[in-house]
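For this depiction, one protein chain was excluded, whereas all remaining protein chains were kept in their positions.
So that you can tell them apart, the chains are marked A and B in the order they are listed, and the count of residues begins at 1 in each.
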Amino acid sequence: MKEITELNLPDDAHYTENHEWARPEGHGVRIGISDYAQDQLGDIVFVELPQVGSTYEKGQEFGTVESVKAVAELYMPIGGEVLAINTVLEDSPDLVNKNPYNDGWMIEVKASDPAELDTLMAKSAYLELLKGLE
Amino acid sequence: MKEPLGTTGLILNEPLLWEKGKRGRSGFSLPRRDVPPCPLDAELTGEGPDFPDLSEVDVVRHYTRLSTWNFGVDTGMYPLGSCTMKYNPKTNERQASLPGFAGAHPLLPTNLQQGALKLISELEQYLAEITGMDAVTLQPAAGAQGELTGMLLMHAYHQSKGSPRSKIIVPDTAHGTNPASAALCGYQPVAVKSNDQGILSPNSIVELMDDDTAGIMVTNPNTLGLFEENIKKIAEVVHSKGGLVYGDGANMNAVMGIVRMGDIGVDVMHLNLHKTFSTPHGGGGPGSGPVCVKSHLEPFLPVPRVIEKENRFLLSEDFPDSIGKLHAFYGNFGVMVKAYNYIRSMGPENLKKASQLAVLNANYVKEMLCGVLHLAYDRPCMHECVFSDRLQKEQKITTLEMAKRLMDYGFHPPTIYFPLVVNGAIMIEPTETESKENIDEFIEAVKSIVNEAKEAPELVREAPKKCKVKRMDETAAARRPCLSG
Partner (left out) sequence: MRFLPHTDEDIASMLKVVGADSLDDLFSTVPGDCRHKASLNLPEPLTEWEANNLMDVLSHSMGVSPEFKVFIGAGSYEHYIPATVSCLIGRSEFVTSYTPYQPEMSQGTLQGIFEYQTLTARLLGMEVANASLYDGASALAEALLMSVRTTRRKKVAVSTLIHPLYRRVVQTYFRPTGFELVELPYLKNGRTDLSKLDKIDDLAAVAVQSPNFFGCIEDLQPIGERAHEKEALFVTAFTEPLAYGLLKNPGSQGADIACGEGQSLGIPQWFGGPGLGMFASKMKYVRNMPGRLVGETVDMDGKRGFVLTLATREQHIRREKATSNICTNNSLCALTAAMYMASVGRTGIRELSGLNHDKCEYLKSELKKAGFEMAFDSPTFNEFVVKFPTGFETTYERLLGKKIVAGLSLAPYYPELTDHYLLCVTETRTRDELDEFVKELRL
């Protein structure tokens, strides 16, 4: 497992308590799990993603991510309609481990309330949260 | 023993069945054809399965070699917490293979099945006596099916009282089958935390128990190997709101003849014949999960039930409130025979002694390993004790790695990473059938490994070295599942 100082936490991402990240990308908002989450889970073997077109509220469960010995639920950082899902993860779930913020993105949503993005944590606040977990 | 237990030896490789064989070989003596062939409609006839053709020698060598890659209780110590891997007496096997039992059809006319019905009836009585309960069903085919049965009984009871409930309290130390069984019955599990002594506090139950809660599922002793001292009070709290107490009897080996669940507030519980009652694990099953109940739940028991009438035994379905059937017939009779034989061979004093010695062995391990490994709860334990890898954090050696290294020393690893409330848990249950020398050898092995963690950590990290295979790539197995050949 990585030390906190070894974790990759991009500045342009917004973070949640459940270790998801959200980042505006073109017309939508991309969502995935943080480097801390993938490190804790270990080798990802399967990602269960929702159908395109489904709508979820902030905090609702939208999928699961599985490693060999653990399952974690995925919760919406912000509410919205699913515009796209990263189908590459079906054959290459390891992208979530290798590149959780780019190739390992999970879903892209159209934010129902763009203001919700501001309620999430910036990198510094997330870092404090992680230190508290030690 | 001066030499370590785990050694190397010549074992043989063996391919998969379909990688051997030759068309036309046979390993089976086909019965004589004494009737004419009768053609079947071509529309219904298939090709038959693509099985290999193997000779008898092929089959015998295949499975003999495979067996040498396995480690069983007969090979060595298996200190798996919560599994009670005690010695499986061979007398049990002799009884189960008697032709009168092995060759019996379940739907024979009553007069021709008296022996089996008598055995079932008597075994029910023995288990009722041991648990202090009023009635028993032997139908569930395993502990988890016993738990489901228990949940269905609770569900039927609450319905009969006109008070259907939607939740059930499950401790954070519970075995995964507990919430899974509750969910199968439509109950929503509500988690309750154990206190800093590792047991449940009545107050935390008071906070959760209400009219919409069916009751609580308790394992006693719990999965930390600790006796739930407050069980009577907790049962009172649950009963006061019309709820029921379900006892997961997986850890019964700690208390036979010492505590009877029926006397301390449990309304319904299951037993694992393949744990406490010495029937073999068979590499994953079959087991048997009898359910024992207090009289207020008796009307709901599965059918048919064995009743005695004028010195004869009968199967009766005359129980209108029964929840129905869990098994097509009567449960795993072939497993019941073994448990019955065990109880008849041990007798009441030896069953109690077995529990006492199981608890002695576990406490001895706890004393000897305390300080070598981090003891999760520094309190007297019952038949199992829980450690963690906290003391090895400095060397960055984990529970998993130490477990794998134990194999090289000739021991099956203990249960690891369960219960979930202890990080890096190592749960050790020696059982009463391990002698002092065996346990001393185990303790020496653990001490050596803890030492290696400091002095030669690669030995631990790269373990096991002496088994047929090294560590497996479980990630690849899950990412690209290859589930048949």
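By our rule, contacts are C-beta pairs under 8 Å (C-beta built on N, C-alpha and C of every residue); 3 or more make two chains touch, one makes a residue touch a chain.
These numbers come from a predicted model, not from an experiment.
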Task: Absent-chain contact - pick from B:114, B:201, B:395 or B:448 - done: B:114
TODO: Check each of B:205, B:271, B:335 or B:425 against the chain that is not shown and name the one that touches it.
DONE: B:335
Task: Contacts of chain A with the absent chain, listed as residue ranges - done: 45-46, 66-71
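Throughout what follows, only the chains that are shown with their structure count from here on.
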Open item on the list: Please tell me the distance, in whole Å, between the geometric centres of chain A and chain B computed from their C-alpha atoms.
Closed with: 38
Task: In the complex with chain B, residue positions of chain A that touch it - done: 42-43, 45-46, 66, 68-69, 93-94
Open item on the list: Please output the residues of chain B touching chain A within their complex, sorted ascending.
Closed with: 417, 474-475, 478-479
